[in-house]
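Entry: chain A
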Amino acid sequence: MEILTGNELMSGATVYLDRDGHWVEGLQQARVFLKEEAEARDAAIAATKKTMRINSLEIETVTLRDGVIHPDRIRERIRAEGPTAPRFDRQHLDKDGHVSI
Partner candidate 1 sequence: MVPNSLGFAPPKPDKLRSLGIMALNGMFDEMDGVSVLRQAVTDILPDDIAIVSSFGADSSVLLHMLAQVDPTLPVYFLETGKHFPETLDYVRTLEARLGLTNVRWLRPDPKDLARFDPDGDLWETDPDSCCHIRKTEPLDGEIAQFGGWVTGRKRYQTAERGVLPHFELTGDDRIKVNPLAYFTDADVNAYKIAHGLPEHPLFAKGYKSIGCAPCTTIVAEGEDPRAGRWRGLNKKECGIHFDFNGAIAKPVAAMEKTLFKDGAFIADPFRGWAEGDDPATVRYTHIPLKMFLDNRAAVLANPHPNGLLVSPGDKVEDVAADLGRFASVAIAFPAFGDGRGYTSARLLAERYAYQGEMRAVGDVLMDQLTLMRRCGISAFVVTHPATRKALETGHLTTVNLFYQPIGTTEVPVGTRPFLRRAAERETEPA
Partner candidate 2 sequence: MYRYDEFDAAFVRERTAQFRDQVNRRLSGEINEDQFRPLRLMNGLYLQLHAYMFRIAIPYGTLRSKQLRKLAYLARTYDRGYGHFTTRTNIQFNWPKLRDIPDMMEHLNEVEMHAIQTSGNCIRNISTDQFAGAAADEIIDPRPVAEILRQWSSLHPEFSYLPRKFKIAMIGAPSDRAAIKFHDIGLKAVTNDAGEIGWEVWVGGGLGRTPMIAKLIRGYVAHTDLLAYCEAIVRVYNRYGRRDNKFKARIKILVHEAGIDKIREEVEAEFAQTKGGVLTLPQAELDRITTYFAAPDFERVNATQIDVLREKELDPAYGDWLERNLHSHRQPGYVSVTISLKPVGGAPGDATDEQMEAIANLAENYSFDELRVTHEQNLVLPHVRVSDLREVYDTLVENGLATGNAGLITDMIACPGLDFCSLANARSIPLAQEISRKFQDPQRQRDIGDLKIKISGCINACGHHHVGHIGILGVEKKGTELYQISVGGDGTEKAAIGDILGHGFVADDVPDAIERLVETYIARRESADEPFIAAYRRLGDAPFKEALYGAQ
């Protein structure tokens, strides 16, 4: 299973593509693409690139446990939460930071 993630242009904040085509802060809101949804995923990537507003666009593999999304890579877990040491809150989107496809 996969999700799409990237960094929003203005703030650089970590964002995820949700089920409604919005790029949002919450990992748990991310749309999970199943293996057979590769076409939809690629269409979402293409549409996102057109906005030119999401950088470092990546496909991340995740595991669903009790409906909770767990990214497979440590890197992604840290991206979702913010740095562990020194502990800081993650970057948030500004009001002009909302991107949709």
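Candidates were picked such that all candidates are chains of the complex that A comes from, given by their letters.
Operating definition for what follows: a contact is a pair of C-beta atoms (placed from the backbone, for glycine too) under 8 Å apart; a residue touches a chain by one contact, two chains touch by 3 or more; residues count from 1.
From a predicted model like this one, the values you see are computed outputs, not experimental measurements.
Novice: If you had to name the candidate from 1 or 2 that touches chain A in this complex, which would it be?
Specialist: 2
Novice: Given the complex with candidate 2, which residues does chain A contribute to the contact?
Specialist: Residues 7, 9-14, 52, 55-56, 72-75, 78-79, 82-86, 88, 90-91, 94 of chain A touch candidate 2 in their complex.
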